[in-house]
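Everything on this sheet refers to the single structure shown next.
All protein chains but one are shown in place.
What follows is chain A.
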Amino acid sequence: MDAPTLAVWKFASCDGCQLTLLDCEDELLALAGRVRVAHFLEASREVLPGPYDVSLVEGSITTAEDAERIRRVREDSRTLVTIGACATSGGVQALRNFADVEEFRSVVYAHPEYISTLATSTPISAHVDVDFELRGCPVDRRQLLEVITALLVGRKPNIPAHSVCFECKQRGNVCVVVAHGAACLGPVTHAGCGALCPAHNRGCYGCFGPMDTPNPQAQAGLLRATGMSDDDIQRAARTFNVSAPTFIELSRVATRGKAS
């Protein structure tokens, strides 16, 4: 049997999630032995024609050309997995969804006429069917390997959708909210990073997007109790997963009291 083919695609993104695949140093040889890397421009200029068994898609859709290109990637892919916050929720560039892109274009660029862009940054799932969404900014190395390994043997990946708090407690972290009064998005954030920031006495920044059943109202109250202003809360909600519905709601909870 021929080895299954793997393709990696980039849309609007920073390349960090693709880089996570190359960061799998100890497992990279084993992986290369199990799959044929057919399209991975960050790693090799060799490009094999599709169709591909597994496509990993990084980045969000921000141009009309990319909105077309993702359809072709989908048609060429047996299984399509999005990797990272951009591909899964639109990324930090989805801040534009709450602002005026025309204004940016005229203010930021010396030659605004060179810029061809959509008014929004949208996740891959807004354009084509997605078989699995892996969270994170960037994705977690172990989780990426877990998804690929599970796909290779045809089992369900072990990627829990509960809160980061589970991981804090399992890791033995002391809760930064309860013991230090720190602001932390952990209770509404999807697990996967292994509770990295709280392990270093920092609150969670929400890189992995919303957990399975978040309560943004209660989270807003919790952040206020740690001393955050409503503006601070809105900023905390508007980062890597700004366009995820829960984080939109969290930012709206925080602004509800304001006149604007």
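Rule of thumb we're sticking to: a contact is a pair of C-beta atoms (placed from the backbone, for glycine too) under 8 Å apart; a residue touches a chain by one contact, two chains touch by 3 or more; residues count from 1.
Following the convention adopted for this analysis, contacts and distances are computed from a predicted model.
Its record in UniProt calls the unshown chain "4Fe-4S dicluster domain-containing protein", which is the match among "Imidazole glycerol phosphate synthase subunit HisH", "ABC transporter permease", "4Fe-4S dicluster domain-containing protein" or "Thiamine pyrophosphate-dependent enzyme". The hidden chain makes contact, of the residues A:Ile70, A:Val188 or A:Ala236, with A:Val188.
Note on the undisplayed chain: of the listed residues A:Thr63, A:Thr120, A:Thr149 or A:Thr239, the one touching it is A:Thr149. Looking at chain A, the residues touching the absent chain are 27, 30-31, 33-34, 145-146, 148-150, 152-153, 155, 158, 160-163, 165-166, 169-175, 177-181, 184, 186-188, 201, 211-215, 217-219, 221-222, 225.
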